[in-house]
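With one protein chain withheld, the remaining protein chains of the complex are depicted in position.
Right, chain A next:
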Amino acid sequence: ISTSLNPLLFISVLLEISRLLNTGLDMESLSICVRLCEQGINPEALSSVIKELRKASEGLKVRINKYCLF
């Protein structure tokens, strides 16, 4: 089945790939990432950013959780 007509379908392929790789990206984040990459952002940097952000959010959650315990 040729999907070249539907430009949106590639995103679902990418979503599939990202699901396979267990990246944790949801649809919107993925699409943002795609845009960024298409615009020429260095994927290394981008991935490191994402990771940092994730860890930050985790940390915050923990903190919040910790605080919530009290």
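Methods note: a contact is a pair of C-beta atoms (placed from the backbone, for glycine too) under 8 Å apart; a residue touches a chain by one contact, two chains touch by 3 or more; residues count from 1.
Here, contacts and distances are computed from a predicted model.
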UniProt protein name of the chain not shown, from "Protein odr-4 homolog", "Gamma-tubulin complex component 3-like protein", "Mitochondrial ribosomal protein S34" or "Tctex1 domain-containing protein 2": "Gamma-tubulin complex component 3-like protein"
Interface with the undisplayed chain - residues on chain A: 2-4, 7-10, 13-14, 16-18, 20-26, 28-29, 31-60, 62-63
